[in-house]
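A single protein chain has been omitted from the complex, and every remaining protein chain is retained in its original position.
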Amino acid sequence: MFSNRYIFIYSTILVIVVAIAITLTSLTLKPKQLENIRIEKMQNILKAANINADKNNAKKLYEQYITECFAVNIKGEKINNINAFNIDLEKEFKKNKVEQQLPVYVCTGKNSEKYYIIPIKGKGLWGPIWGYIGLCDDFNTIYGTFFDHQGETPGLGAEINTDKFQNNFKGKKIFDEKGEFTSVKVIKGGANPDDIHSVDAISGSTITSNGVSEMIKSCLSLYIEFFKNQRQKEICYDKQ
Amino acid sequence: MENLINLFVRSVFIDNMVFAYFLGMCSFIAVSKTVKTSIGLGIAVICVLVITVPLNWLIENYLLKEGALTWISSDFANVDLDFLSFILFIATIAAMTQLVEMIIEKFSPSLYNALGIFLPLIAVNCAILGGSLFMQQREFNTIAEVSVYALGSGIGWALAIVSIAAIREKITYSNIPAPLKGTGITFILTGLMAIAFMSFMGIKI
Partner (left out) sequence: MINNNNITKNKEPLFSAKNLKLLKGPLNEVNPITIQVLGICSALAVTVQIKPALVMAISVTVVVAFSNLIISLIRNTIPSRIRIIVQLIIVAALVIIVDQFLKAYMYDVSKKLSVFVGLIITNCIIMGRLEAFAMNNKPWPSFLDGIGNGLGYGIILVIVAFFRELLGSGKILGHQVVPQSFYDAGYIDNGLMILPPMALIIIGIIIWIQRSISKNIVNN
């Protein structure tokens, strides 16, 4: 029927044609895809400042509210000349602690009150989980949060991206009275509602919940020096 | 180690390929008429998953991911070939099933007689490609994790098909409404079994 030579040439041509077609599509659509990712990131950052943006107005709202975006190092010093928006946390965490560049987004509300939004990234049960934590300008009270995940179990771990879970964090504190960093823990079996350092876990998703606790603790601890440097006496008026 | 056992239990029971993600349903429905053939197909799926998922993990991490090519030269740090993943994964799977078939045929004709007819079917079994795609999505860190995940998913799938086949053998003698016989009742049974499997959800090791 067909000779080996024919089969060989046939498959080579096929592979080349297919490769060209795919690469062309991929290259033409890449900018659009990256733009989508950028817009989603803006939406998520705004969410941590309790501003709900959809994909059409995210860019506008972002420019309106996020007034500043810079990076700090582990000592809490600002790093100059860097585009903090494009920092990839994953890569930073692999670096030496001293060289890490940690992004901070500053949101200025309607009454020119300021919120500081810190990106966080960690590991859930099945894969990465990430999010943003919005802090009031006392650098202690949580103003808003956003979490998302890639492939947690639907109905269980996946619930971390619902408002129901995220709203639990509002008003919690990350430092205790003595000024020691305690973070906010996700506690299985129900947290005491008066406890300002813990929230309820989602039942049946221990590993994802632990992942969230660990993520908040490890990421925020990198910023401790920055918080201490910046801390002012103003008290955040919690809107809840 | 604890982590690996946990991963294994979860991939077998909680995130079961069939009951939680409906992967490999076509052959699941078509082949689950008798227990004997189901066992054959189940074993074949386990074998192919255990070979292809770690292999695709290597491809993903040393070839496709952004920055994966740095082992050749640091110039390639920004190359992102992820869009090729589907085609490479499926090619690996097709090639591997072919290879496994040839090896089994050569070294163990009796096993080949039992499994042989299923192997070509497996290349287009969604459970196999699904295993690789979930591996890509879940960003496993070590090859040990990936292998355990592949083994667990395979065993989960085999467990599902064998148990549904056992039930189907039994209900041949039951009085099922005629239009529901065959496929219809199999779907509903699978659904009920999936509900039963959901009770594993809370477990933690």
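The letters A and B name the chains in turn, as written, and every chain counts its residues from 1.
We adopt the following convention: contacts are C-beta pairs under 8 Å (C-beta built on N, C-alpha and C of every residue); 3 or more make two chains touch, one makes a residue touch a chain.
Given the structure is predicted, the values throughout are model-derived calculations rather than measurements.
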item: Residue, one of A:Asn36, A:Asn83 or A:Thr162, that touches the chain absent here; value: A:Asn36
item: Touching the absent chain when the full complex is considered, from B:Tyr21, B:Phe76, B:Tyr112 or B:Phe200; value: B:Tyr21
item: Missing-partner contacts on chain A, residue numbers; value: 1-2, 6-7, 10-11, 14-15, 18, 21-22, 25-26, 29, 32-33, 36-37, 40, 55, 151, 154-155
item: Interface with the unshown chain - residue positions in chain B; value: 19-26, 29-30, 83-87, 89-91, 94, 120, 123-130, 133-134, 136-137, 177-188, 190-192, 194-195, 198
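In this section, only the chains that are shown with their structure count from here on.
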item: Gap in Å, rounded to a whole number, between the CA centres of chain B and chain A; value: 32
item: Residue ranges of chain A touching chain B (in the complex, touch as defined); value: 18, 22-23, 26, 125-128, 150-151, 153, 156, 203-204, 206-207
item: Residues of chain B that touch chain A when the two form their complex; value: 6, 10, 14-15, 20, 83-84, 87, 134, 137-139, 201-202, 204
